[in-house]
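Yeah, one chain of the complex is gone here, protein chain that is, but the others are all in their spots.
For subunit A:
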Amino acid sequence: MSAITRDEVAHLARLSRLALSDEELDHFAAQLDVIIGAVARVAEVAADDIPPSSHALPLTNVYRPDEVRPGLTPEAALSGAPAVEENRFRVPRILGEEA
């Protein structure tokens, strides 16, 4: 039995906003099946009573003082933008025609 199907990979690609070609889907599905089969080995570790670690350092809620500091100027922030209009990022439409 395969660990992951082509349809599942296609679904994950849609969730990840990756417009993959049919060839890419075929290729990745086969490779991911091997990779997932290998990483599934973590399930063999007896760890029911082990707490998970998301991080190596025991740090939580690191804040700086709440004071105003200079940030990027609008020009600097927009300097790498693919499209700019009226000192803002110009983006393709985000709502449907009828909205």
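One rule holds for everything that comes next: a contact is a pair of C-beta atoms (placed from the backbone, for glycine too) under 8 Å apart; a residue touches a chain by one contact, two chains touch by 3 or more; residues count from 1.
Here is the rule we use: contacts and distances are computed from a predicted model.
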| item | value |
| --- | --- |
| Omitted chain, identified by the protein name its UniProt record gives, among "Zinc ABC transporter substrate-binding protein", "Class F sortase", "Glutamyl-tRNA(Gln) amidotransferase subunit A" or "ATPase" | "Glutamyl-tRNA(Gln) amidotransferase subunit A" |
| Missing-chain contacts mapped onto subunit A | 4, 8-9, 12-21, 24, 27-28, 31-32, 34-36, 38-45, 47, 50-57, 59, 62, 64, 72, 76-77, 79-83, 89, 91-94, 96 |
